[in-house]
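What you see is the complex with one protein chain gone and the rest in place.
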Amino acid sequence: MPETGDILMFLLTVAWLLPLAGFVVEIYWLCFSHRLNKGAAYCAVACIGIGFLCSLSALLYWGNDTHWAALSEPDHHGHAASHDTGHGDAAHGAGGHDHDAHAGDADQHSHDQASEHADAPAKKYYSGTYYELARFGGLRVSLDWYIDSLTLVMFTMVTFIATCIHIFAIGYMHDELTEEYEDHEVHLHNGGHFSRPGRFHRFFAYLSLFSFSMLGIVLSGNIFQVFIFWELVGLSSYLLIGFYIERKSASTAANKAFIMNRVGDFGFLIGMMILWTSFGTFQFGDRTEGAHTEAGLFTMVRGHDGKLDVSEDGKQVYLQDAHGHRAEKNGQPLTISYMLLVAAGLGVFAGSIGKSAQFPLQTWLPDAMEGPTPVSALVHSATMVAAGVYLAARFYPVFTPEVLLGIAYIGCITLFIAATIALVVTDIKRVLAYSTISQLGYMMLAIGVAGWGAALFHLVTHAFFKSLMFLCSGSVIAGCHHVQDMSRMGGLRHKMKITAYTMLVGVIAIAGLAIPGTSIGLSGFYSKDAIVASALAYSELNPGHILLFIAPLVTAGITSFYMFRLWFLTFAGTPRDAHVYENCHENPSVMTTPLLVLAVLAAGCAWGGEGGPLYRLIVDSETVPAAARVASVGAAKVILPSHQGHESDVHHVHSTAGMLALVSAIIGMTLAYLLYVKKTIDPNQIRQQFSGVYDFLVDKWRFDSLYDAMFVAPVHIISAWCVSFDKGVLDPILHSAANLTVLTSKWDRAFDETFVDGLVNLVGTVTYNVGNSLKVIQTGRLRQYVMWIAVGVIVLFGALFTTIPK
Amino acid sequence: MGEVGLNAYLMVGAVLFVCGVVCMATKRNGIGVLMGVELVLNGANVNFVAFSRYTSLGLDGQTVALFVIVLAAAEAAVALAIALNFYNNHLTIDVDRGNELQG
Amino acid sequence: MDFEALFKQFLSGDVAQQASILRSLTIFLPELVLSSSIVLMLVARLVSLDRIIPTHWFALLGGMTSFVIVLFQFWEFGNSQTVPVEVFTGLAIHDEFSIFFRGFLTFFLVFVIALTVLTGIPDDEDAPDFYSLLCGAVVGMMLMSSANHLLMLFIGIEMASVPSYAMTGFLKGKRRSSEAALKFVVYGAGAAGVMLFGISLLTGILGTAQFSELAPRFQAVFANHAGMQDPATRCVALALLMIAVGFAFKLSLVPFHFWCPDAFHGAPAEVGGFLSVGSKAAAFALLVRLTTSLAGDGSGALSQLSLSSGLGLGLIAIITTTFGNLAAYSQRNIKRMLAYSTIAHAGYMLMAVSALLVLQSVQTDLVFQGNHQENGPRAMEGLLYYLCVYLFMNLGAFAIVALIRNQTYSEEIDDYKGLAQQVPVLAICMAICMFSLVGIPPLGGFYGKAFIFASVYEATNVHWFMWLVLAAGGLNTVISLFYYLRVAKTMCMDSRPADAVPVTLAASSSPAMYVMLVSGMVVFLGIIIDPLSKVALHAAHALF
Partner (left out) sequence: MIEQLLFYTFAILTCGGAVAVVATQNVVRMAFWLVVSLGSVAALFFLLHADFLGAAQLLIYVGGTVVLLVFGVMLTASGPYTTIKTSPAEGIIGGAVGLMLLMVLVSSIGSVDWGAISGRLPASPESPFTADSIREAHAEESLVNAGSTKAKTDLAAVQQQGRTVRQLGLSFLGLRPDRNLKEGGANGLAPGYFLPFEIVSVHLLVVLIGAAYLARAKRRAVSEDRVSLD
């Protein structure tokens, strides 16, 4: 009988690799055989569907194996943990496997160091190595896996949503099943439309590739592997955003997304370098090799009691080894400078900022809506952007309180900005895009205020209702023949019943509405409640950071307002554009069935709130327990609230926070009703009165102009400097003025391009220009080249002479 | 008149070397450039032979110089062939005419 | 000494640690095989045998045979108690490092010959000339990689360079080709002259030309006189500088890179591929051997020498990489762009040498992450790994350029628009090579760069300047992204203009197979790293 770890690993690996197999098949086999049938779609659906079944059975198996201990009351946490460890021991004993399955658990450690760490909390994860690529000195590059309940939940969630979206896409992408697909967005010079062969199979191949990469991130056992799949996710989203590559907007959006993400990844890389040089490992979990156990990142930072082992002066953090002692090397304790740890955390978080579209890198996500709607649903709402949150959550043990504070503020700023922009947007998909950014901000905020469980709770519920809403909007767009502007819709609920009411479920869920007085609501209510409660608890402990509570509370109202605005504008009232209304129709069942399924889950997945199964499952894998108050030790004095149990800080304020959030949401809904259904207040009048604010919001807080000023203006200066450099380099005897004129005109053109293409082409243009000016040195004259040899010798000798004076 | 020492020979070598470099850098005639190459190599050769006599380098210096002469001849042959080829294609030996490749 | 005694000495040459002449000749079998295949090709033409058996078979056979012999020597080193040995009375050295490079070069030769056969750049009539030049140049490069004497250094460089000049002008009817060859030969001759002058000064001061003797003698001469006020020190500095100029020419380092873009632009793409990889690799082998033997055990005056030259090379590396990458931006001709990319990559590789020297300058009391004595070999391992990856990615790029040129008669990047629609194989392989040149994981180029940057990072413990080197390396990787991706984008994203020459290449044809093999190796080296890195580390250990 194989061990639990093996079985879980096997099931999840199958679920992970199937989309890759699907991708290969779709690209090669179907590409050559019959591109105009739905074979590719069925193949993709089959792969991801079987993947879902595998993930689900893995989840069930795991639950069965642990007797669903995770679902019991958290107060019996320690007891439950030691209860389930009998199986872990068996797993640990079997070292003869090609992958060294390792089940770290409290039981094992309490055997080893019962006296010292009797109260060490349980670690309930399984990890191991698929294949070790290479080992260079301290650096091991390998493919690892790491499975805990969070992994299982994420797997099940991602594969389930992906399956629904795949099925939906069969209907949505039906247009592409033709040799002559006419793209109405691309206008050719002759006035016609661009026409190309359909890309049905290509679309599904990309979707499969994307699912594979996303699952790869979740399953990864070390941060380097995360980075690889992180990049793969970036690549596949680039391909999907740029799916209509002939449209200028689509290719620009794809580039923008790619480059914005690279900016974040730069930070990620720096964080990784710091981690590697300080810890000498990329591994998350501990790893056993024979008798020797090598500590993973989390163990090294947090030990077994979840606390940083900070030196007296607060400048160094002692690293822990796998047995809970301070790690030593050559008799010296291994330490990492506290500031370095902060820098590493910020670096890794920078990666999350890019991927999760947080302030200040949020501008790419709305543009990314250029892709087909199923892509938006899968990639840019439910899963890919969630990868950033997932990473931040996974790395939670490495973050110090200072980093958490930074995360909290970033999230706070993001959620407010995005929500305000969403108030004025009329494109149905863009409203959803901004709401996505805003909700991601909520999650980041929750992580920052130590509401780890709340963040991931919201991540899962948000994935369900946001993908539901995106698919609904896709259904509307498909039904209305690619009209996306809400101002041309209205009254659609008469024609698209299923879409309208499933959408309503999503809207209520995201708005966080519940029946007042009871705690019965849809999923979003519970998760948002949990976040607001964490934020309140945090701001009570740290009164200086009260903004962290106010902003989410106000934004809860704004969210409710703009979501209901969306629904009212689209489905309620009277039709504003008769043409659209006449031609609109409900979609076939291949598209509506996923809506219904998702609606059920969006409504009920969070059943039971923080006592319910989903939250318990997630919190079960919490690496650093938030049971006790943790005070910071570094520069920023903050105290993290405690979470679990009836005595915790959060529990105290829970009902207050819930009430406030609910009131705020109801106010928002009522306002929307008054404005857009009852018309008691004319929205246009408000718009005119607050035209300044309105324009500001329509301009997306002027971020694009700000980036122009921040990055394009310095280019002016740099390029002016480059021009003068040019003149200095040009030898006036050898080069005529004509050369200069040509150059100047080139600069002129380059300037135009800089302004037109903006941030995306920025770096490229600057370097191009510098490079262009360097061309001048390469005059093509032989004798000058030879002269340079002599000059080079003289100059280098002079340099030597001056730099080595001794 | 003092003793002719090592430094006197080295000065001759240096002058030859510098003349060769200047010749290569200023002559527009391709053949003239090649003459510059010969001067440069001879400058080094004078050094080798002088060291061979005055320092513990001994016979090695002369051997190296001999090989340099041979290598210089080989290089001159190829260089001349290339120069003639250039002449055939451009109908002039003026190296300044070869400025198509630049930038 | 009478004749008989001399003759005996000639045969036995029984000096400690030196192989006898006969043993030396056995060790030199790969070079001898290549030389004799040159003769064989000429004889075959003389008796018109080349009309029956195409000449390239001789060259291929010669190349493969030498490669097999080198492999055998490698195996011999791995299996028996063979120790590094000086051959030919100390003029050359036979150790894992030289075997690595000789294997590298012969392997590369086989690939280049295969490429020329596929693209057909020397026609049947010129084939003996071309392959003679090719094999002759490779023999020179092999000498460079095993040189142990300043004369061998110079002869090796000349033997590698002079045939390259002729090959650059191989399309002798073309104006550009002849112009490129002229620029190359004059620049090369100038640089060689400067280098020779430097060699003459160095040998004069140290009284010997043998690598193994340089360090102790330097130590003896400059034990207490390491200031620039001392004319002797100045003279040595000048000599080393002049020798460095010769290397800078071979490696196309700024400001001695001027020949490189013009020569690559005018030369056939096949020759460009050959020069960009082969002569760079050999020059790096030689540079590393010379600098490590100059640095010696890094004590006393040598420490200062090692540190200064390491920092100097670091500065040159920064300038070279930055310049190459920036200048590559605005190029329209792909060969020219690749030439600048070659310059930039020489800079990256030079960073490894710089890190090596800086690390070598500190022999003791450096405690940082692992054994510090491993740091030097690690830096070399990075360089060797990078060179191996570089072989495949650069050769792949040049091969694709040559194949496309054969059909479109154009080497402008703009004419590559939309080739992905017509020849997806070439476009994909080109994209792989470009991505690898940028250093995007998980391709081979990434690991090469990662190794080198890691060793530069180690060197930051010794001197702060290496932080600058590291930063320049990282920054350059970012800016190089754009121009490499531009090629990939032009091929894959743009649509093919209607009036463009159509390109056809069946995916199962041999050129396509060749290109797939080469770019497949790039991917392979990015996934399976261990075997090659072990071999590289093994070879690197021979130096220390």
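Think of it as A, B and C in the order they're written, each chain with its own count starting at 1.
By definition in this document, contacts are C-beta pairs under 8 Å (C-beta built on N, C-alpha and C of every residue); 3 or more make two chains touch, one makes a residue touch a chain.
Only a predicted model underlies this, so the values are computations on that prediction, with no experimental measurement involved.
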Which chains here would be touched by the one that got left out? A, B, C
With respect to the chain omitted from the figure, which of C:G78, C:G120 or C:P497 is a touching residue? C:G120
Residue among C:P30, C:G63 or C:G169 touching the omitted chain: C:G169
Considering the whole complex rather than only what is displayed, give the residues of subunit C touching the chain that is not shown. 1, 6, 9-10, 13-18, 21, 24, 28, 31, 35, 38-39, 42, 86-92, 120-121, 123, 125-126, 128-129, 132-133, 135-137, 139-140, 143, 149, 151-152, 155, 158-159, 162-163, 165-167, 169-176, 181, 201, 204-208, 210, 212-213, 216-217, 220-221, 223, 231-232, 234-235, 237-238, 268, 405-406, 409-411
I need the residue numbers on subunit B that touch the omitted chain, in ascending order. 1-12, 14-23, 25-32, 34-36, 38-39, 42, 45-46, 49-50, 52-56, 58-60, 62-63, 65-67, 69-78, 80-85, 87, 92-94
On subunit A, the omitted chain is touched by residues 733, 783, 787, 790-791, 793-794, 797
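Throughout what follows, only the chains that are shown with their structure count from here on.
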More contacts between chains, A-C or A-B: A-C
Approximate Å spacing (C-alpha centroids) for the pair subunit B, subunit C: 26
Where the CA atoms of subunit A average out and where those of subunit B average out, how many Å apart are those spots? 65
Once you find the CA centre of subunit A and the CA centre of subunit C, what distance in Å lies between them? 43
Could you pull out the residues of subunit C that touch at least 2 other chains? 182-183, 186, 190, 194, 261-262, 330
Residues in subunit A with touches to at least two other chains are numbered 775, 778, 780, 782, 786, 789
In the complex formed with subunit B, which residues of subunit C make contact? 150-151, 154-155, 158, 162, 165-166, 169, 172-176, 178-183, 185-186, 189-190, 192-194, 196-197, 199-201, 203-204, 207-209, 261-262, 265-266, 330-331, 336
Where on subunit A does subunit C make contact in their complex? 133-139, 141, 227-228, 231, 245, 251, 266, 277, 280, 330, 763-764, 767-768, 770-772, 774-775, 778, 780, 782, 784-786, 788-789, 791-793, 796-797, 800-801, 803-806
In the complex, subunit A residues that touch subunit B: 775, 778-783, 786-787, 789-790
